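Removed: one protein chain of the complex. Kept in place: all other protein chains.
So that you can tell them apart, the chains are marked A and B in the order they are listed, and the count of residues begins at 1 in each.
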Amino acid sequence: MDGNERISRLLLKQEVDEFLYYEADLLDARRYDDWLALLADDVRYWMPMRRNVKVDDLEREFTREGRDISWFDEGKQTLTRRVRQIQTGIHWAEEPVSRISHVISNIRLLEANPSWAEPAEVAVGCRFLVYRNRVETETDILVGKREDLLRRVEGELKITRRRILLDQNVLLSKNLTFFF
Amino acid sequence: MASTNTTGYRRGLVDLGKGQISREIFVNDEIYQEELERIFARAWLLVGHESQIPNPGDFFVSSMGEESVILCRDRAHKVHVFLNSCRHRGMKVCRYDEGNAAVLTCPYHGWSYSTDGRLVGVPYFREAYHGSLDRSRWGLAEVAQLCLYKGTVWASWDPAAPPFLEYLGDFLPYIDLTLDAWDGSDGGTEILSGIQKWRVPCNWKFPAENFSGDSYHNISHRSVDLAGIGPSGSGRRDMPELLMARKLHIAFPEHGHQTTSYLLPKEVALPPAYQHSSVVSEYFRECEEARRNKRGDWGRMIALVGEVFPNTAFLARQPRTLAAWHPRGAHETEVWRWFLVDRNAPAEVKDFLRQYYIRYSGPGGMTEQDDMENWNYAHAASRGTIARRYPYNYEQGTGTEIENYEWESFRVPGVVCDLTRAKSSEHNLRNLYRRWAEFMEADRWEELTSGRRLGRAEAAE
Partner (left out) sequence: MATTRKDGYRPGLVDISAGQVSREIFVNEEIYREELERLFARVWLFVGHESQIPKPGDYFVSGMGEESVILCRDRAGKVHVFLNSCRHRGMKVCRYDEGNTPVFTCPYHGWSYGTDGQLVGVPYFREAYHEKLDRSRWGLVEVPRTYLYKGTVWACWDSAAPPFLEYLGDFVRYLDLTLDGWDGSEGGTEILGGIQKWRIPCNWKFPAENFCGDSYHNISHRSVDLVGIGPSGTGRRDMRERQMARRLQVAFYERGHQTGVYLFPKDQATPPSYQHSPEVSEYFAHCEEERRKKRGEWGRLIGSPGEIFPNTALHPRQPRTIAVWHPRGAHQTEVWRWYVVDSAAPQEVKDFLRDYYIRYSGPGGMTEQDDMENWNYAHAASRGTIARRYPYSYEQGLGFETENYEWQGLRIPGTVMDITDAKSSEHNLRNLYRRWAEFMEAESWGELATWRLARAAE
């Protein structure tokens, strides 16, 4: 990587950090319509379930995208429906509304195409900690890894693919009414 | 009828005459302990699906009541269900969810068991045990009874329990509505890979009664109806075919099973459904036709939800699923949900359904999310000293049951409550608790099956 490339990469890293933190702010401020606007029209949003399997059988750890049952296997249309449901005001599982914070960390740029200097797409890895507290004392802490593919559309970054790897087997929350 | 023999568990807790049930049976820790003995150690429970263990050595770790069990297929292809606990010092022999193994070796002291449950390996058998341990007596504990039915695997710990098919009785054709393919072909379903498992902070009977046929909780799901996830674009399900049908609550008082089902009219063609995809729409149209041809009048019956006593639920109509409400203490339930599709459906149909299922069911499901909120806080608000003094009301539709229900020349098995006009009833819920109370009071299986003889005697009069 030459000097120019390194600087391009650094600038891109800064832009991606800001983008992911901004996205977390939108979710935590319940600005769901603005959040939807960050998603590409062909976005894939997927959270597999995870199995306890032997160490030599780990390819079976995750349920498969597009084939198996998962926690989420979504496109923009269904994510929009999920937002609309919260906005009805009678989605009892989110009414009274939850208090949620997304803590995003360990952000790393994994790949940029075609180049660091002029990336049309960039793959990003990170960790998430989603804290949810609702009604009086209900508290969920969900931690895991995320792999995002971001695409530049008319100068703006959009999320085109999100893989959410939650570090749980039996889900310890009664529902997943929120976004990762 | 058997149910009239008993007025309830510890008279007063379950008072079906008045249509009232004490909150104690949901929140009392002592009653819960008794349930583990009297219900979960005696009844038939769903443990899994054969397609989860197609090959010799395949295993799937399941649950019966609070206990972990291993569902596995031995070398001779025979299916077994074992208690997941080493006989030596009780260690959980298998801590994986699924896999394939030649032997199951306990990680504590190394006793190992073959897939037919025999104790085949004992470290220092010669040196430390001097060869005198009787290995034939120390195999994995196996369930007393096992039954494979159209792919599903059921088990009971009680050797005195009636065989599974007798346990189901005439409820069997209703189970078929979930396990047969939509075109009526026998057992033509398979499960999608990936069993959803999650916890809900409520007693297991809240979801059990809900799936017994709670026809009354429409307000719960209004938000998803507004958002619209139905396979034709609106609501949460495709409903037009149901509007021309009779909506029935069907209960089996002697068995404790019940379902909400729809009986379609004889000669009317079904309105189109699944209109979001022409392939899917066409598939279901063809299936409807084929089923009517194959099944005759039974082909007019479509089940919605139902419950095999005590804790196995089915959703027979897409999203087609089986669920087990595993008790985890009086105040928590672990739900396991298996998702079913027609084995012979085209890939596009399976894929369409899979996506619809995920949107509808489970903790991410836009419909079920709101159910769990209700079960959670109904339970929480019933635990207090004062709250326990006020029984729940189950009187909806009392006295409107019909013994020999028939419509357009089809005689429906079971005791029926016709909800077409009534919209809702608690007939099925009463049936669940009637049987529950009988189990809690009966010391022996003879008492639990005596209702059948009595019923026959009454019918003979």
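We adopt the following convention: contacts are C-beta pairs under 8 Å (C-beta built on N, C-alpha and C of every residue); 3 or more make two chains touch, one makes a residue touch a chain.
Keep in mind that this is a model prediction, so the values were computed, not measured.
The hidden chain, counted over the whole complex, makes contact with A, B. Screening B:178, B:425 or B:449 against the full complex identifies B:425 as the residue touching the chain left out. Within the set B:189, B:396 or B:431, the residue that contacts the chain not displayed is B:396. For the options B:55, B:136 or B:385, the residue in contact with the chain missing from this view is B:385.
Although one chain is not displayed, chain A still touches it through residues 90, 92, 95-96, 135, 137.
Where chain B meets the chain that is not shown, the touching residues are 23, 26, 214, 216-220, 370, 373-374, 377-387, 390, 392-393, 395-398, 400, 419, 421-425.
Here, only the chains that are shown with their structure count from here on.
Between the Cα centres of chain A and chain B there is a gap of 34 Å. Against chain B, the residues of chain A that register as touching in their complex are 47-49, 51-54, 57, 60, 63-64, 66-73, 78, 81-82, 84-85, 88-94, 135, 169-177. Listing the residues of chain B that touch chain A in their complex gives 95-100, 192-201, 219-220, 222-224, 226-229, 334, 339, 351, 354-355, 357-359, 362-364, 366, 368-370, 372-374, 376-377.
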